[in-house]
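Quick one: this structure, given as structure tokens, is what I'll be asking you about.
Left out: one protein chain. Kept in place: all the others.
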Amino acid sequence: MPLSQLTTHTLLSLGKHPLSGRTRRAEQDAKAFELAAKLGQCLGLHAGNYQDADALKSFAGMSIAPVCILEIEQSSDPVAALSAYFKQTKSDIILTGSQAERGESSGMLPYLLGKSLDLPVINQVCEVEQTETGLNITQALPRGARRALSVKPPCILIIDESAPEARQTAYGAAMRAEVGKLQGYNEADTDAANFNFEDARKKPKRMKKIKAKTAADRFKAATVSQAKGGQVIEPKTSQEGAEAILKLLKEEGLVKTN
Amino acid sequence: MLNSLLPSLLPFLVVLTLSLWVIGAIRRVNMWRQGQDNPVAFFPAIKAIIPRYLNDLHHVVERDKYISNTHVATAGGFVLSMVLIILVYVFGLAPEILGKLLLASLAMMFVGACFVAKRRINPPSRLSKGPWMRLPKSLISFSLSFFILTLPASGVISADAFGWVLVVILSAFSFMGLTEMLFGMTWGGPMKHAFAGALHLGFHPRQDRFNGGRSTGLKALDLNRPMVDKDAKLGVEMPADFKWNQLLGFDACVQCGRCESMCPAFAAGQPLNPKKVIQDIVIGMSHAQDATTEANYYGSPYPENQGVEVKDHKGDMHQPIVNGLIEPETLWSCTTCRACVEECPMFIEHVDAIVDMRRFLTLEKGQTPGQGTQVIDNLIATDNPNGYNPTHRMNWAADQNLPLMKDVKRTQVLLWMGDAAFDMRGQRTLRAVVKLLRSANVEFAVLGNEEKDSGDLARRLGDEATFQRLANANIATLRQYHFDMIVTADPHSFHVIGNEYGELGGQYKVLHHTTFMNELSESGRLHLKDDLRGKVTYHDPCYLGRYNGEFEAPRSLLKSMGADFVEMERSNFRSRCCGGGGAAPITDIPGEKRIPDMRIDDANATGAEIVAVACPQCALMLEGVVTPRPEIKDIAELLVEQLVIQDAAESNKQTPAEVH
Partner (left out) sequence: MANHVKRVDPHLERIKRNRLHPRHLELTATAISMGPNGIIRKDPHKVGFMGPNGIKRIDRANLNQASGNVVSQMQIEEQKPKHIIESPTRYIVVLPDLAAGRLSSHDKDVLGYAHTLADENTAVIAIAFGEHKESGWQDAGVDRLLELNDDIYQGFSPEARIQALVQIEQSLDVTHFLFPDSIDGGADLGRRFAAELDSRPVTHGWKPLEDSIICRASAGTQDLTKTLSKVMLLDAEVADPIDETQHAASTLDELELAVSAKALINDLGMLAVNPADISLSVAPFILSGGNGIRDWDTFHQAASILGATEGASRVAVDDGFMPRHRQVGASGIWVSARVYIAVGISGAVQHLQGISQVDKVIAINTNTKCDMIKRADLSIIADSTDILNALVELVQAQEVSEGESHAA
């Protein structure tokens, strides 16, 4: 099955700038869209209100694929609407971001969709490649590590931060774009109706807990300087200096100890 | 023999080349007209050509005395000779009198041509070679052959003095001259510059540039066009997307390379040569048309990479310029310092052209390079290029107790802070400016968090949409308040608000802080000690100097502080850019050297201990140069150091809140 015959959907959502709160394209969704660009025929799909069409033009301005709104009511559950859509319209790959920038942003959507459509879900995807038997996925792990996975489409892929950067939105292309409209299936999300959002409170910095049993120990913990005072070596030979470095690297497990 | 030959052959040649000239001229005009409309009134434009030539153009050419004298002799001689040749040879009018006049003008042209030839013996690298090396020969053969042929016609020597062989040879030479001078003028050749150049003076896209005027603001783009007309594009993709008179301007290029010798990016080895940019476009638009230029280029290439090789040029009036004729790195190397524009004797607008092409790349292609995309996203989301929280713009002034426009509504001076408010280096300058204003008892206020980036950066990155959004937002904010003038320490904001907001409906009196401080100092409201220690030089910010012509105020302030003032080799209108304009630090195109390093070299050559600057961007760029280097200080900072503090009662009255 050559790649070009795969059908891909990218789920797009409206983002929110963390500082100014302005509407923008959701960053992870833009990365997902970018990854979809090389995976054959694609459609950008947003479950929501058609009033947001102008804001979604920032995705259309990437000139990757048409963008369409699966129109549902404010109180409806996008998972139900998307699930109903994908039961009708087969898609080999569904690409998503890992969490929305607005609302509950629980990151549950791809998993719920996977459960409802009975599709495998792979998270932290940074690269997709097609093979004769299916897809080879590169999964990004913390600290730059990578794992290879393989899966047969259809599947749901959740994009990782380290996926290739999304291209710039071109203003002219965005202005010219027309956002499509599909009627979505409405099923109310009753829990979400009662959600009460507040501005994020600042997380207090965790205090260093002093478990001194005696006043002297408490006094010591409060007064004795915690500064490690870095070690300064003026080595006689460069060998000596190198050994000091190597010792620290071995302690940190960055160079194998023999 | 001669009697029968001359009267028929020469007029025939003249008429032939003249007809070809006319056909070529029509073709050329039609070629330019493939560009976009940009109406200029016809007759006033034609009328303006000669005064503009004599005033404005000559003023620029005169910076090189040698070539200005040469040009007067050659061009003046040629124009006069041509008119007389037509009168004498075609119409046969008073050959005796006019013939002698013709001899004189040809002699003048010949002398000029000899100087042209001398310049070409060992030409500087900035001059193009190729057909341009042939030009002095053509000039000499034209003037000399006509001179000799005219000798008998004017009755100076006997009509039978020449044998027919000589006449044929002379006629051949005069035909060669005529071909270069007339045919080449409109069909493409070095002399093209005369025809296109003259018309360009008249139909220049910036009519305000002449007669001592200054027109440096970028022109707004109609952003609604793509919605009205699906085929319309934003910015320039192909030569035909330029305005017709921009194309005319490009065609006028004499390839003198003065732009190249002034361009900081070229000197730093970045892949930009303003001359080649213009020639690349010319090759693209006219190669199908030109008989004689063979679509070629004989000047210096782009440094670093060679750009698109001339032989690989894929270009046409209706084909994309970028990647076919010019590589994007070339366009993004420009610092928009206008040194090339200032130096161009043909008044070509390189910077406008580069920004037009950048606009297409950003607005239509989404291909802003380097950090440009991020900067634009930040400007869109947070109204400042570095993505700081927009509600933190006033944080720097937490201890300054600045009056806000929101509270006072009306003030004398509105202090425009600019994005320097977010930068620790810029904040030092702002504090100094505030101290100076208070010391001179100026009534002032700031917009505070209502202020947004002026839009300069977005516009130079080609993002006209973001520029217009920011500009309109700022104009809407300013509209709510009453103030006499805006004062700013940022020349970029100064230029944009003063020269580019007007088109969007914001007319303000804007002063740069040096201008304002100089007025205060001259009117005795600012008391300065005149014992500034150390040798000081001054670096002209492009957007203050070349863009807005303010060279004097900063110098006068430095002198009034008693500075031991020295000029750098390149100063005033020829000042070298710090490398910080036109979003160049953001697009960050690599070169062999860095522009700020070269500028510090200039400063070091003067032995100065302090480089006075008047722009936060310059301060940042020059302070980024590795030490040892002179100290970089904004003029405001120097002024504060030299400030004589007013008596306490006076200053208490002004700032009661600080006292209690």
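Read from first to last, the chains carry the letters A and B; within each, the first residue is number 1.
Following the convention adopted for this analysis, a contact is a pair of C-beta atoms (placed from the backbone, for glycine too) under 8 Å apart; a residue touches a chain by one contact, two chains touch by 3 or more.
Since the structure is predicted, the reported quantities are computational estimates derived from the model, not experimental observations.
Peer 1: Who touches the missing chain here, A:7, A:49, A:123 or A:186?
Peer 2: Residue touching the chain left out of view: A:123.
Peer 1: With the full complex in mind, choose from A:51, A:89, A:106 or A:183 the residue touching the hidden chain.
Peer 2: Only one of A:51, A:89, A:106 or A:183 touches the chain omitted from view, namely A:106.
Peer 1: Given the full complex, what residues of subunit A touch the hidden partner chain?
Peer 2: 16, 18, 21, 99-108, 111-112, 114-115, 120-124, 136, 138-139, 141-152, 155, 162, 191, 195-201, 203, 206, 209, 211, 213-217, 219-220, 223-224, 228, 230-235, 237-239, 241-246, 248-249, 252, 254-256, 258
Peer 1: Since one chain isn't shown, list which residues of subunit B touch it in the complete complex.
Peer 2: Its contact residues with the unshown chain are 370, 588, 590, 592, 594, 624, 626.
In the analysis below, only the chains that are shown with their structure count from here on.
Peer 1: Which residues of subunit B touch subunit A in the complex?
Peer 2: Those residues of subunit B that touch subunit A are 223, 226-227, 230, 233-234, 362-368, 373, 376-377, 380-383, 387-390, 463, 465.
Peer 1: Which residues, counting only subunit A, touch subunit B once they are in their complex?
Peer 2: Subunit A residues touching subunit B: 17, 19-20, 22, 24, 61-63, 167-173, 175-176.
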